[in-house]
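My questions will all concern the structure given below.
A single protein chain has been omitted from the complex, and every remaining protein chain is retained in its original position.
Moving on to chain A:
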C-alpha cells in the first residue's frame, strides 16, 4: 500500500539552513547537505529545499547545494523558491532536483505550470499554494510571504493547477506556519477531496498528533514540517512509529 510521506523542509539562505516564524525571526540551523543526509538516514521520505535568497550570487550557492544533495542523498527532493520561468525549472532539474515547486510565478502566469508539465512532465511540477483564512471563513491565496491577498479562492486555484498539469500540491496554511498549533486540517481535506493529485500539508506542525490528524482527518498524502525536525522536537522514528501504531501506512526504516 502507498505510504503517507513525511517531508522535512529546509529553507536555505546563503548556503545555510535557516528557520523563521511566519517568515520572520530567522535563525541559523545547519549545513543543508549534512542535514539532508541525516534526515534521509532517519527515514524521511522526501525533502524540500526552499531557496529564500535574493541575489544571483546566492542563487549559485543554492544550485551548488542542490547538486551536492543529488550526489549524496538517495531519496527524492523538491526545490522551490525563486522559480519564475521554465528555464528556472530546467536549471534545478539539471542540478539534480526531482521536482520543482512554483508558487507566486504561477499565480501571475498560470501558463508556466502547463509549459513546465509539457516539457518535463507533470510528475516534477509541484504547485505550492500559500493560503490564509479570511474572517468570513473563505480561504484565499496569498503572495509575498503572506502579505498580499490575491483574492483567489484556494480550492479553485488548486483545481486549476491540476487542470494545467501540476502533479502535486503543497498547501501551506500561513496562519499556522511556524506557530505549531497544528496543520489546517479543514482546508487540506477540502482540497485533497477535490483534486486527483497528491496534496502535501504544510504549516503548523508542533506535535506528533498534528501529523496523525492531517494525514487521516485532513486526507493529506504527505505532511511537511521544518522546525520540529530541525530543533529535534520530534524524532522521525518516533513519529513514524506513532503513525504506524495508529493505523497509518508509513515507511519505517
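Criterion: a residue touches a chain if its C-beta (ideal position, glycine included) is under 8 Å from a C-beta of that chain, and two chains touch if they have at least 3 such contacts; residues count from 1.
Convention: contacts and distances are computed from a predicted model.
This complex has a chain not shown, and the name its UniProt record holds, of "NADPH-dependent 2,4-dienoyl-CoA reductase/sulfur reductase-like enzyme", "Imidazole glycerol phosphate synthase subunit HisH", "Heme exporter protein B" or "ABC transporter ATP binding protein", is "Imidazole glycerol phosphate synthase subunit HisH".
The missing chain, though absent from the display, is touched by one residue of A:28, A:57 or A:71; that residue is A:71. Among A:8, A:32, A:81 or A:167, only A:167 touches the chain that is left out of the view.
Considering the whole complex, the residue from A:123, A:144 or A:181 that touches the absent chain is A:123.
Chain A residues in contact with the hidden partner, per the touch definition given at the top, are 1-5, 40, 45, 70-72, 74-76, 93, 96, 98, 120-124, 167-168, 196-198, 221-222, 251, 253.
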